[in-house]
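With one protein chain held back, the other chains of the complex are shown just where they sit.
By written order: A and B. Residues from 1 in each chain.
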Amino acid sequence: MYVSPDLNKTESLTIAVTGLNANDNPGPGLAVIRALRAGFGENIRIIGLAYETLEPAIYLRDQVDKTYRIPYPTAGAGALKARIKEIQEIEKIDVLIPNFDAELYNFIKIAPDLLQMGIHSFLPSHQQLEQRDKVNLAKFGEKHGFNVPDEGVVFTASEIDNIASKFGFPLMVKGKFYEAHTTLNSADAHRAFHKLHAKWGLPVILQKFIKGTEINIAGLGDGKGNAISVIPMRKLYITEKGKAWAGITIEDEKLITLAKDFAKATIWKGGFELEIMREDNGSLYIMEVNPRFPAWVYLTVAAGQNQPKALVDLALGRPTDDMNTYKAGKMFIRYAWDNIVDVEEFQKLSAFGEL
Amino acid sequence: MKQKYERPTIRKMNTGLMNKFGTRTDFDPVETIDGVQVKSLVAEYGSPVFVLSEKQIRRNYQAAVRSFKTRYPKVQFAWSYKTNYLNAVCRVFHQEGSWAEVVSGFEYHKALGNGVAGNQIIFNGPDKKEADLTLAVENHSLIHIDHYDELYLLIDICKRINKTAKVAIRVNFDTGVYPIWDRFGFNYENGQAWAAINKIITAENLELVGLHCHIGTFMLSTAAYSVAATKLCDLAMRCKMELQNPVQYLDLGGGFPSTNTLKGAYLPGVDTVPSVEDFAEAITNTILNFGFAADELPLLILESGRVLIDDAGYLVGSVLANKRLSDGRRATILDFGINILFTSNWYDHKISVAKEAGQYTEETVLFGPLCMNIDVVRESITLPLLERGDQVVVHKVGAYNMTQWMQFINMRPAVVLIDMQGKSHQIRKPETLAYLEMMEEIPEYLK
């Protein structure tokens, strides 16, 4: 489907990828790997970086050439750096693509050290990461003129009714880190507040409920204010966890303009995903911004714009291919597949941290 | 030659969250502190023992001063006595040029005893006794008024002894960080602070020399300090323009965090906590850009405590016993607990073993020695296999532990300072029964 430029044909690239958890709430790793294999063909070696021993893609040996375990983000940037250094002494990684929100802070922190080891990356800054964070999204929208759902941050239950009378019901009540409840009345909202307070602490976020169609946009920012690729996808089938299990590329200038405006306002560097709600009257709301490629990023390849490959090119300072057109109507339908593995492989990874 | 022994143990795969690829750096043993063997410290001073590094204290202080002085012309630090008021520690700070910041009468006297000039002592806090205030006025100390009752008391004292007091008010405000510490000082937003300032200006024997705030503790946001500085600057400007009483200094208080990891934090403190440089940038930028004439820039005072000493302090202790809990978890009992490591209530302290250990590790709960259920040092930590008598080193314990420690069930241990040459000095003896009973009196009929 994709013809790589000649310069890529001769030399071989080693690319490390995280997010191998291709489960029911999938990490984007496997999709990124598939896109890279489609883009670079034979001349590529994929190093998987895994946190857990049961991340499914580890065991897909035709996709992942070798996997190493790396320390959890909670162990800190120092531990991560030390482990990558160990790995780099064995592998010669050219580019590293992190795919988890939770690990990005550390990878951004050690990016200069990685470069010294010869590992390129293409990541947003801590500041860019911070401003799109859930608790800052309202401020972010206000500053750059994007529609985001109205929000109130509350520290005590007594503040709920005041805000609820402004936003009306249904009302979203969201935890500081995770979890959101759609509440239908004041009693409901109070209950959700106490639950989220107990679980995630304060503050609790009240968000205006937006009714409409869920659309996701996969994009790639060049760090100079341009989105060099934008592919919008409408969710067709949504899992219990709210993840797209099937989707279709759509064509809508407004969506593409929104993503380009986002990249321009933030000078975004790297992959991103905008979660959009389109109201019946056509207004577009940014519900969330994910600072990495989405798990459905292989659809961008199918539609004609290989975003992961372009990210690798950007990371290495190579020219990227023009990505001006894409096919609307390309669908992805995810499926589950039971891969068979012997216990020895699992044990080996558990004990030695590599497979 | 017999093989090196390690107790036999197995571990289920893929159960606990941490794997050995996760925290290898934490397993590096800490055999020496500032070049002194941990083993010899325990042999000489007993276990547990607090160890302070003079080198690190001075390094911290000089780095903090540099962060501010390279950005702002007039800067003065005042050592926060309550953070660690061992005289040897205070004297190191005073040698470096730090003033004293005290919050009680006995701290005030300690500062005098450490040779601090009266006019270089800042007297804070809601509880200043009449006698202490009188002394502070006579010594020309900087009195930071906390509430109206204190303001009026001070007016009375000054009238009585016919002296003028140098005062500032403590101001509290909304900096976007919650909860607001509005129990201390006078509120900015509701006009109370301005009213108090006016009261001071009209009082005959009070001289308004500064403005003070202290917005919280372990602050993780530099932006909050920009807001605080803006609001203090606003008051200072109004003092000058509307009352013709320019203030000499702005005291931004303390609150800078150390790099300890707060309980419940996802990422470790060393990676996420803003540095003193970041805070200095936020504060000095705000003041420099507020619009003061270059020759009228107020002196900037900082009352940092924690950030200057936390990582200079270590607690060395020993393993008392190993046991297995009802649910199969391993538990390790140490000879120190929350009685002397008060900060384990809110930090996940980094703890290292003091000698080279095997690669094999296990997850364990660390308990203190008290016969109290709440005496937990770490709920879960992965450590090499420990045996009775092995030493461990707790990191970053220099702040608050040596002032908030309890003499409960166990006595408080020795505190040792390692000097610039790597020589250790006991700066507080371990407590004894005689010390404990010194203050007791037994009624005649019970003798």
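Here are a few things to note about the model shown:
The criterion applied here is as follows: a contact is a pair of C-beta atoms (placed from the backbone, for glycine too) under 8 Å apart; a residue touches a chain by one contact, two chains touch by 3 or more.
What we mean here is this: contacts and distances are computed from a predicted model.
Per UniProt, the protein behind the absent chain is "PqqD family protein"; the candidates were "Pyruvate ferredoxin oxidoreductase", "Redox protein, regulator of disulfide bond formation", "ABC transporter permease" or "PqqD family protein".
Across the whole complex, the hidden chain's contacts among the shown chains comprise A, B.
Contact with the omitted chain, checked across B:Arg7, B:Lys159 or B:Arg238, is made by B:Arg7. Of the options A:Leu115, A:Leu184, A:Ile333 or A:Ala351, the residue whose C-beta touches the omitted chain is A:Ala351.
In the full complex, chain B contacts the hidden chain through residues 2-14, 322, 324, 328, 358, 360, 385, 387. Considering the complete assembly, chain A touches the hidden chain via residues 343-344, 346-347, 350-351.
As a convention for this text, only the chains that are shown with their structure count from here on.
In this assembly, the C-alpha centroid of chain A lies 40 Å from the C-alpha centroid of chain B. Per the touch definition, chain B reaches chain A in the complex via residues 13-14, 17-26, 178-179, 264, 266-268, 270-272. By the touch criterion stated above, chain A contacts chain B in their complex at residues 52-54, 69-79, 82-83, 102, 105-106, 109, 155, 201-203, 346-347, 350-351, 353.
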